[in-house]
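The block that comes next holds chain A.
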Amino acid sequence: MLLGPALALSAILFSIGVAGVLLRRNAIVLFMCIELMLNAVNLSFVALAQVHGLGGQIMVFFVMTVAAAEAAVGLAIILAIFRHTQSVDLQNINVLQG
Partner candidate 1 sequence: MTDFLTSVGYGQWILHALIALPVLGAIVVLFGTTANAKRIGLVVAVLEFILSIGLWWAVDTRPGTMQLVAAIPWIPTWGISYRVGIDGISLFMVLLTTMLLPLCVLSSFTYIAKREKAYYALLLLLTTGVLGVFISLDLFVFYVFWELMLIPMYFLIGIWGGTNRLYAAIKFFVFTMAGSLLMLVAILVMVYRIRVVTGVLSFSYEHLLLNAVKVRSWSPWLFGGFGLAFAIKVPIFPFHTWLPDAHVEAPTAGSVMLASVLLKMGIYGFLRFAIPFFPSVALGPDITALVIGLALIGIIYGALVAMVQPDIKKLVAYSSVSHLGFAMLGVWAGSVQSVQGALMVMIGHGFSTGALFFLIGMLYERRHTREISAYGGIARVVPLFSVILMIASLSSIGLPGLNGFIGEFLILLGSFRNHPVAVGLATTGVIFAAAYLLWALQRLIFNRLDKPENSSLRDLTLREVLVMAPLVIGIVWLGLFPGPVLRKMEPATKRYLELADPGIHPIKLFSFADKSK
Partner candidate 2 sequence: MQTIDLATAGGATLALLPEVVLTGAALVVLLVLSWRHTTAEDSRLAGYLSLGGVGLSAVALAYLWTADLQPLGLAHMIAVDTFRYAAVAIILIATAATILLSLQYVERERLLAPEYYCLILLAATGMMYLAGATDLIVSFLGLEVMSVAVYVLVGFNRGSVFSAEAALKYFLIGAFASAFLLYGIALIYGATGTTNIMEIGARLGQGNIPVLGALGLGLLLIGFGFKVAAVPFHMWAPDVYDGAPTPITGFMATGVKAAGVIALTRILFDGFSHSIDLWQPVVAALAIASMVLGNLVALSQRSLKRMLAYSSIAHAGYLLTAIWTGSSLGAGATLLYILAYVLTTLATFGILAALGRGGERDVTLDTIAGLGARRPWLAFALSACMLSLLGFPGTLGFIGKWTILMAIVNQAHAALGIILVLTSLVSAGYYLPVIMSMYMKPASATSPEGKMSGAGIAVIVVTVGLLLVFGFWPGPVLGIATNSARVLSGAVPSVNALVR
């Protein structure tokens, strides 16, 4: 069953994802960390599904599809910004400010 440790693991994974988003400067890596966070949530869903029945399992499918859609659109956007700034380093993507 291991509900406790599973939730703890997903929490750890989630925080790693957040830390990644916070520290890294590359847009793609940032996006990967976000995907990691989503998968951490999937883990917790699965863990909790043991207790509350199959609702959690079904939720994972929704999350998967959403993550896929997001990935497609996100990468397209990163590609678009790359065409303009020839770099994905978030430090120097700050034309809009003030």
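Candidate entries met the following condition: all candidates are chains of the complex that A comes from, given by their letters.
Everything below uses one rule, namely that contacts are C-beta pairs under 8 Å (C-beta built on N, C-alpha and C of every residue); 3 or more make two chains touch, one makes a residue touch a chain; residues count from 1.
Every value quoted in this text rests on a predicted model; they were computed, and no experiment measured them.
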Practice prompt. Quickly now, which of 1 or 2 touches chain A in the complex? Give its number.
Written response: 2
Worksheet item: If you look only at chain A, which of its residues touch candidate 2 in the complex?
Response: 7, 14, 17, 21, 27, 30-31, 34, 37-38, 40-41, 44-45, 48, 51-53, 55-56, 59, 62-63, 66, 69-70, 73-74, 76-78, 80-81, 83-85, 93-98
